[in-house]
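Shown next, in structure tokens, is the structure this report addresses.
One chain of protein is taken out of this complex; the other chains stay put.
Chain lettering (A and B) follows the sequence in which the chains are written, and residue indices restart at 1 in each chain.
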Amino acid sequence: MLKESQIEDGYDEWKSSLGMERNSDFTTLSGKPVETLYTPLDIASEDYARDIGFPGQYPYTRGIYPNMYRGRLWTMRQFAGFGTARDTNRRFHYLLDRGMTGLSVAFDNPTLMGVDSDDARSLGEVGRTGVAIDSLADMEVLFEGIPLDRVSTSMTINAPAAILLAMYVAVGEKQGVPAEKLTGTLQNDILKEYIAQKEWIYPPKAGVKLVVDTIEYTSKHLPKYNPVSVSGYHIREAGSTAVQELAFTIADGMTYVEESMARGLPVDSFAPRLSFFWNSHIDFFEEIGKFRAARRIWARLMRERYDAENPRSWLMRFHTQTAGVSLTAQQPENNIVRTALEALAAVLGGTQSLHTNSMDEVLALPTEKAVEIALRTQQILAFETGVVNTVDPLGGSYFVEAMTNRMETGAREYFDRIEELGGVLAGIDAGFFQREIADAAFDFQEELEDHRKVMVGVNEFVDESPIDIPILKIDPEVEREQVRRLRDLKAQRDNACVAAKLEALRDAAARDENVMEYLLEAVRAYATIGEMSEAMKPVLGVYREPAFV
Amino acid sequence: MTENPPTASAPIRILMAKAGLDGHDRGVKVVARALRDAGMEVIYTGLHQTPEQVVRAAVDEDVDAIGLSLLSGAHMILFPRVLDLLREEDASDIVLFGGGTIPDDDVATLKQMGVAEVFTPGASLDSIVTWVRENAGGRAVGTITAPSGDQS
Partner (left out) sequence: MTNAAPNSLVTGVLGGNRRAAGRAISRIEAGGSQAEQLAREIFPHTGTAYVVGVTGPPGAGKSSLVDDLAQAMRDGGNRVGIIAVDPNSPFSGGAVLGDRIRMTRHVLDEGVFIRSMGARGHLGGLAEATRNAVAVLDAMGMDIVLVETVGVGQSELEVAETADSTLVVIPPGLGDSVQALKAGIMEIADIFVVNKADHPQAERTMLDIRDLVHMDRVKRPWTPPIVKTVATEDVGVADLWIRIQQHRQYLERSGLLEQKRRRRFEREIVDIAERRVRERLLLPAAESDTFRGMLDRVVRREVSPYEAAETLMPVAAGRNR
């Protein structure tokens, strides 16, 4: 082992021998400078036990389980959902037959916004970017033939998440599956909506109240269910840097923890079921550093700041999706390569589940062939490359450890600034996050235009070949059919019962009660998402977008 | 005696609009900033606008052009609706352009209908700014006739 002084001498000698560098950008995707070389000197203050540790042990830098993928591979969970519930159900069976191990549901824009398919604002949007769900009737069709006690379902929904959860429970009831047996994840991270994805109904305080309602309800009735997937994916897609993604997401997580504790829930009663959702972008090592730092930061916060005692409260479980925003419409086959590399970063970063994007996702919802390739990408990673043979293979790399440290430092600087503002809700109100993201997005665009950053096929290595990937087009009949179904439902159900349930729901919200039981009642009576969302508006308010551009 | 001249040509006014229920505003905000940096006045509608709201804003703000951003796939319904409403409001001289994940053959159809230009992913800010400057500045030119003595 070289002594530190010997390394320093060697380093100086090496440094003086450096030749000219290429005229290229040696910063990360987020603009952070990267050194030519990393040595033990860069991580000299690291204490292996304190900072790196062992997988499955605090602070979990190397992974949350002792043997990670040798014990169990990540879940290969491909997002799906389009058209009617019947179409999506068919796609689910297709994927399950081909080896997918968990379901992930994408909803259409009206559903995401808590709006019914026959609403004027839904015009042209029903069933386009996901499945249209208006009522329990649609959910029943969606999961037909799929036993909810044997399949884990992730639902990517936020503003009306509590309603969808109630529907999921109700479908389980109809199948004879008790709530305690249901497994899955609800995205249900409303804070990032105000920051990045912009799918909201109520103002932030009310939005958080509903999230805490679901946390409370699942901690008591759905012990196997993850009520919140605190998300960085969308923040990154909106244009943030890697550090911003890391910091803002964890700050959101902290807010949910604090709000839940403020309601009297002991931290260990719900924290083990919080999970995260990260983006895996194209700058390979920056992403790996980000994932490792995320685990370490969260573990430290949960233990030191929130005094969680159950180790399962300390460990950060997360799902990852490869970066949609890194994909290009030009030369779309290149996207297969990008996705594969981003997936590799996620695996080397220790993700628990992974969605790989399809190459044609830039233009429209993916075709079956493209989806298959995306799934095979994960299977090749898992079964051919050997990267799963050992835990955290990059641990100990001077560069990766330095990058991990730098990510944590950067995140903590943001935590300080957010605290000065008065917390995440105050920050949202002040437009802090939105401005940081808009600035980063604009800066990146300028870097692209100046060719300081390269996107192959877009601003370099361009060719004139036409785009001829077959594009999946949604039949406009889908919207008409869905509207018809909805109309029939409204005619056939007991409307007096629905009205009574909606009123009870509104009253419960007014009394600041947990609304989950009332939502369940309304769901069972076949109230629609739009009706339930509207019912709570007079009490919870309506959000108006702040004027920041 | 010279009549007081008009101020150096009034800036081009653009309405950047997000129609439909999707919340992706990264692109529209980046373009808004670029247009501002190019000296234009950009009015942003905010998210979740209906075609009616977009056209009403365009008319009241008397913009030279509307930049409509649509990433929800509903472009074949919403763009034509905006065109129809502009016609109804006697405002067809307002140029309509757009951006989003719009396939090529849809772009062609939209242009036939009257959408002046559609920018698909990867279009450079420069190209958008140049296009807007060249195609949306109609009224800055020709508004003020050359003064010569009295103007009644």
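Methods note: a residue touches a chain if its C-beta (ideal position, glycine included) is under 8 Å from a C-beta of that chain, and two chains touch if they have at least 3 such contacts.
Predicted model, so just to flag it, every value in this text is computed and none were measured.
Note that of A:Asp25, A:Asp429 or A:Glu447, the residue touching the chain absent from this view is A:Asp429. Of the candidate positions B:Ala32, B:Ile77 or B:Val115, contact with the unshown chain belongs to B:Ala32. Of the residues in subunit B, those that touch the hidden partner chain are 1-7, 10-11, 13, 32-33, 35-46, 48-49, 52-53, 56-57, 59-62, 89-91, 93, 138-140, 142-145, 147, 151-152.
Although one chain is not displayed, subunit A still touches it through residues 203, 422, 429-430, 541, 544-549.
We adopt the following convention: only the chains that are shown with their structure count from here on.
Taking each chain's centre as the average of its CA atoms, subunit A and subunit B sit 34 Å apart.
Subunit B meets subunit A in the complex at residues 20-26, 29-30, 32-34, 42, 44, 46-48, 50, 72-74, 76-78, 81, 101, 103-104, 120-122, 124-126. Contacts from subunit A toward subunit B in the complex involve residues 109-110, 112-113, 115, 120-125, 128-129, 193, 197-199, 237-239, 328-330, 362-364, 437-438, 441-442, 445-446, 448-449, 455, 458-459, 466-467, 471, 474, 545, 547, 549.
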